[in-house]
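Here's a structure for you.
Only one protein chain is missing; all other protein chains are in place.
On to chain A.
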Amino acid sequence: MSADVMTRPHPRAVPEARPGRPRRDPGRVLRLYVPLGMYLIFTLVPFYWMLVFALRPAGSADPVPWPITFEHFQTVWNDIGYAVFFRNSVIVGVWSLLVTTVIAVMGGYALARYRFRGRSLFMVVLLCTQFVPGAMMLIPLFSIFKTLGLINSLGSLIVADTVFNLPLSIILMSGFVSAVPFTVEEAAMVDGCGRLRGFLAIVLPQLRPGLIAVGSFAFIHTWNNFLFALMFVSRQDSFTIPVGLSYTIGEYSADFGALAAGGVVAALPVVCVFAVVQRYLVHGISAGAVKG
């Protein structure tokens, strides 16, 4: 009897799959990989064409960029002035990232940890600012910057982009701060930390995904902003990459090679930023979105 019991297989026992070798399911390939593959092709084809135009010689209609030429990159970098535009974009992007992140952390902490009169209204107002298009604010901002002597300086772009980045960044950051239990902070205070020390030692390290999400959004938004870069600056050596990109389309002609090469140069930092931070970004967006 006992032998029977010992040898009888468990009715629900299923042979274990070997680790690292998922079962082959033809349906899964159709359901998952085929649509994903098609979507990937759909997404990457424009990038492929951009690379083709950027790397093949002018006048070629070959779908494969061969022989490869870098003449269009030389045109955009040296003749159109991307060397200067790129430097300006980096300065504006990094400054905006830093200022946005620092202020968003402070604002987000305040919204998450303090209960004050008008807090909900303040959140609504922050959200409402997202519905105001930048073009509507051009002339008021222009007048303010002119009064402050900021017109024609990269400072105007840093301030304007930061201001437009802040509402969403603060809302996101308040979600991240809320996700850190206040009891942890209280424990630090019991151990003798002040609020600032407790924040720096306990909360800030846990906000890393949030800092990366907010910072990368701020950088990418600033990097791509064409309108402010053109309107608040009227000096050739202070323009940024998006303005340089628009130089390749003239009134009666378009230099597609230079346009594509410029597009590659403009997209590269954004792609790199995404590649580095994407694992934080996905977690960061979802965490910031659901906690409030």
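Heads up, the rule we're going with is that contacts are C-beta pairs under 8 Å (C-beta built on N, C-alpha and C of every residue); 3 or more make two chains touch, one makes a residue touch a chain; residues count from 1.
As a working rule, contacts and distances are computed from a predicted model.
The chain absent from the displayed complex carries the UniProt protein name "Sugar ABC transporter substrate-binding protein", chosen from "NADH-quinone oxidoreductase subunit N", "Fe-S cluster assembly protein SufB", "Transglutaminase-like domain-containing protein" or "Sugar ABC transporter substrate-binding protein".
Touch with the chain omitted from the figure is made, among A:55, A:154 or A:180, by A:154. Residue A:238 is the one among A:101, A:178 or A:238 that touches the chain missing from this view. Note that of A:161, A:185 or A:255, the residue touching the chain absent from this view is A:255. Against the chain not displayed here, chain A makes contact via residues 58-59, 61, 79-80, 87-88, 91, 94-95, 98, 138-139, 142-143, 146, 150-155, 158, 226, 230-231, 234-238, 243, 246-256.
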